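As you look at this complex, bear in mind that one protein chain is not there, while each of the others sits in place.
On to chain A.
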C-alpha cells in the first residue's frame, strides 16, 4: 500500500464526504436564498426543451444504476435470481443508453450556455467549474463503460470498487481493493469525488430540493403571518426586538 494509494482511496474520499455534508449544512444555513435551480428557461426555451429533460432523466437513470451497482452486494442480487451475466448485460445496455442520453443532453445544455447571450451572461464562475467536473465525471464513466464493458472483456467492479466504497461508508476503508482497477475507472471515481466536494457550493444543491412533498400536500397553502418571520432563525444578536414597555418608561 503506497502512500499515494492511501491518499487517493482513503483520505480523498473522506475529505470529499466531509466537504459534501458540511458544505450542504453550511450552505443551507447561510444561503437559503441562493438555494435554487437558477433556471434560465425564460431566456431560451427551444434548446432547453430538449437538453434539460434528456440530461435530467438520463442522470436519474445513471443514479439508479449506481445505487444498484455500488450499494447492493451482488450476493443479494444472486439471492433473488439475478446472475452475474444478467446483471452485466442489463447494466451495460441500460447504462450505455443512460450515458448517451445524459451526455447528449449535457452537450446541448453546454452548447446553449455558450452560444445564447443572456444564458452565457448569467453563468457564474462556479457554474463553469462545476460543468468541467460534471463533464469529466460523466465522460470518464462513459468511456470506462464503453472501453471495458461494451468493447472489452468486462471489468468486475462489483468485486473491487463497490466493496471499497462500502468500506469507506463502513469506516473500515480497504484501499487495497482499488489496487488493480483500470485507470478509466480510477479517473471516474476521482473526478466524481471532486464533484461531490464542489457540490454544495454549486447550483447542484437543487438536487436536494426535489419537490416530492408536492404530491402529498393540499393544493392551497395557508400560513399565518406570525409564523412567517422568514424560515431562518434569527442570528445571534439579532433577536426580534419589541417596543419598549410603556410602564417601565413611566415614572412611578
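Before moving on, here are some points about what is shown:
Just so we're on the same page, contacts are C-beta pairs under 8 Å (C-beta built on N, C-alpha and C of every residue); 3 or more make two chains touch, one makes a residue touch a chain; residues count from 1.
Here is the rule we go by: contacts and distances are computed from a predicted model.
Entry comment: the absent subunit's protein name, as recorded by UniProt, is "Respiratory nitrate reductase beta subunit", drawn from "Phosphoribosylformylglycinamidine synthase subunit PurS", "Carbamoyltransferase", "Respiratory nitrate reductase beta subunit" or "Sugar transporter permease".
One of A:12, A:104 or A:122 touches the chain omitted from the figure, and that residue is A:122. Interface with the hidden chain, as seen from chain A, comprises residues 30-45, 48-49, 52-53, 55-57, 117-118, 121-122, 124-127, 201-203, 206, 209, 211, 213-215, 217, 219-226, 228-232, 238, 240-244, 248-251.
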